[in-house]
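After the structure tokens below, expect a handful of questions from me.
Only a single protein chain was left out; the remaining protein chains are all shown in position.
Naming follows writing order (A, B and C), and every chain is counted from residue 1.
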Amino acid sequence: MPSSVLADVRLLTESFDAGAELARFTAAQVEAGGIASFLGQVRAGGGVEALELRHYGPLTLPGMEALAAEAQRRWTLEGLLMIHRSGEMVPGDPIVLVAAAARHRRDAFAAAEFAMDHLKSESWFWKREKVGGQWSWIEPRPVDFEDKRRWDAAG
Amino acid sequence: MPSSVLADVRLLTESFDAGAELARFTAAQVEAGGIASFLGQVRAGGGVEALELRHYGPLTLPGMEALAAEAQRRWTLEGLLMIHRSGEMVPGDPIVLVAAAARHRRDAFAAAEFAMDHLKSESWFWKREKVGGQWSWIEPRPVDFEDKRRWDAAG
Amino acid sequence: MAKLVFLGRLEDVAGGAEREVPGGPLAGVLVTLESDLAAALSADRIRLALNGTLVSDRNAIVLGDGDELAFLPPVSGG
Partner (left out) sequence: MAKLVFLGRLEDVAGGAEREVPGGPLAGVLVTLESDLAAALSADRIRLALNGTLVSDRNAIVLGDGDELAFLPPVSGG
């Protein structure tokens, strides 16, 4: 893909308005036929009172930027948005927003899903949850590695 | 999936605010961990001055509703939004918006992509484009059928 | 009278989106139309819906009073 297309990659320590961010991104993508997006948020109703993500400054944002560049290399995109929260969140708060704009629907979907799978399994975030007033660190789930591995053969 | 989860399926003859629709849908999905969406819009810059979609009342919306039910049957969803335009549109106008909310990311992505593939290849719409002041009807593209066929084996 | 509905490019061939025709077997209705329109409507890839229901055997169609028969070319949506 033309590397001249800039990706908008951000690591935020305060909450953000996912709808407004997506609307702003979409408004700039007049030459894209389609925009695929994924919003991950803190689920309500699972007993989790709060969720905290920690990051490591020297690695986390650079890693996200490398991931965005890889998505742009693999698919022909008109634009790419990748926003990830760090810090403490409560149910309903957005955690991650990825959007990929492309001329072709398949590229947009694949790039968004690729970005999410790698953000989940490879990005430098550590998560803990507060349940019943007690914080505990969350171990990575095997399914996250499987999700990422789907892409390894796809070159 | 529980068929008690209602899908919001609409065929619109006037333009709509895709960002506002997605924000409204998202706000209701507090129990979903994630929301995958796709927005298809009339591309600018391709020389197309206007695009018109025609539908057939007795078939088009019922077909979309059947498609939504099939997506809900195949994946475990918390909510499903499917909006499709009919009528005349200009570059930048939204054509179709699909959003799927689910506890699991994979379900949300798959349902949204499944819905898009079938809307493109099977739904009762006929498209014409205005280029250089002349309207001409668009034939279906083989790739649309291939996109749909991907799902046939997945049961 | 019955109503024929023409979708997509068939509307251009017919010169309009709809047409009122006397009832009867479909083959008998088609022969009363312009020959280019009758040919276009008879193409294999044109599907038919009678009163909103897809019909697989077009030879079985007999139009009655108030019936609506739609001619559906391959779709090209989204």
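The working rule: a contact is a pair of C-beta atoms (placed from the backbone, for glycine too) under 8 Å apart; a residue touches a chain by one contact, two chains touch by 3 or more.
No experiment lies behind these values; they were computed from the predicted model shown.
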{"item": "Contact list for the unshown chain, restricted to visible chains", "value": "A"}
{"item": "Identified contact with the non-displayed chain, of A:Ile35, A:Leu80 or A:Leu119", "value": "A:Leu119"}
{"item": "Footprint left on subunit A by the chain that the document does not show", "value": "40, 53-54, 56, 58-59, 62, 84, 95-96, 116, 119-128, 137-141"}
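We take it that only the chains that are shown with their structure count from here on.
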{"item": "Gap in Å, rounded to a whole number, between the CA centres of subunit C and subunit B", "value": "27"}
{"item": "Sequence positions of subunit B contacting 2 or more other chains", "value": "40, 116, 120"}
{"item": "Of all residues in subunit C, the ones touching two or more other chains", "value": "none"}
